[in-house]
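Structure record follows, encoded as structure tokens.
Here the complex is missing one protein chain, while the rest keep their positions.
And then chain A:
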Amino acid sequence: MDDRLTIAGREFGSRLIMGTGGATGLLELERALVAAGTEMTTVSMRRTDTSGGTGVLDLLRRLGIEVLPNTAGSRTAAEAVLTARLAREALQTNWVKLEVVADDDTLLPDPVELLDAAEQLVADGFVVLAYTNDDPVLATRLEGLGCAAVMPLGSPIGTGLGIRNPHNIELIVARAGVPVILDAGVGTASDAALAMELGCDAVLLATAVTRANEPARMARAMRSAVQAGWDARLAGRIPRRFWAQASSPDRDGANG
């Protein structure tokens, strides 16, 4: 299997996509992005007079990191489609991380609005990476509409609860013909490693790094974890056994 991640024909050397959300300063963000080794990162679209964070584009350009605009804050397909079109204008990219959430408490994707928006954006020529629930049926539907990648959540955004339903992630992976990127819920390095061991093609995370006590160190941990999980997946884990099986030879010389 190729070590490079390919999404819609574009290749990436890193399977860790680090978002920019939650960082307290640009210098800290820069250190974390560099430590993560990420080649693509998310940004959000907001009013120009919104305070803070607008220097992020210059930083990403300087670091040579691809920009992936998201539609965060959208509650309806119409809002998400408009935000994606504005992002395409502002950033000169037809890639979009489609995010349509249902409510503030869970920030869970609204499946009906999500499918509607995905259909419209694909028809409008966008490369759509869809943030979705950990629902294998929904993931299949999104792929069927022409999404370039599906991004199931491990657990709700910002909770750091890890992967609550690993079997669903495996089901999504088993049937997907497009890259599966675990998005949201990663709290620490072992969550990122597990995502890759389950067969995901990449991991997208932000606050697990940006809100850690030492963001750059956590970014480095995530980078290692993604690589470790990827290697473990390809290496092929041993089957789980109920009873012990000796790994040392018997006393009489037979192999254990």
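Methods note: contacts are C-beta pairs under 8 Å (C-beta built on N, C-alpha and C of every residue); 3 or more make two chains touch, one makes a residue touch a chain; residues count from 1.
Here, contacts and distances are computed from a predicted model.
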Record-based protein name (UniProt) of the chain missing from this complex, from "4Fe-4S dicluster domain", "Type I-B CRISPR-associated protein Cas5", "Carbohydrate ABC transporter substrate-binding protein" or "Thiamine biosynthesis protein ThiS": "Thiamine biosynthesis protein ThiS"
Option touching the unshown chain, where A:Val43, A:Ala80, A:Ala139 or A:Ile163 are the choices: A:Val43
Residue of A:Ala90, A:Leu161 or A:Ala228 in touch with the missing chain, whole complex considered: A:Ala90
Candidates A:Ala77, A:Ile157 or A:Ala212 - the one touching the absent chain: A:Ile157
Residues of chain A in contact with the chain not shown: 19-23, 29, 42-50, 52-54, 56-57, 67, 69-70, 72, 82-83, 85-91, 157, 184, 204, 206-207
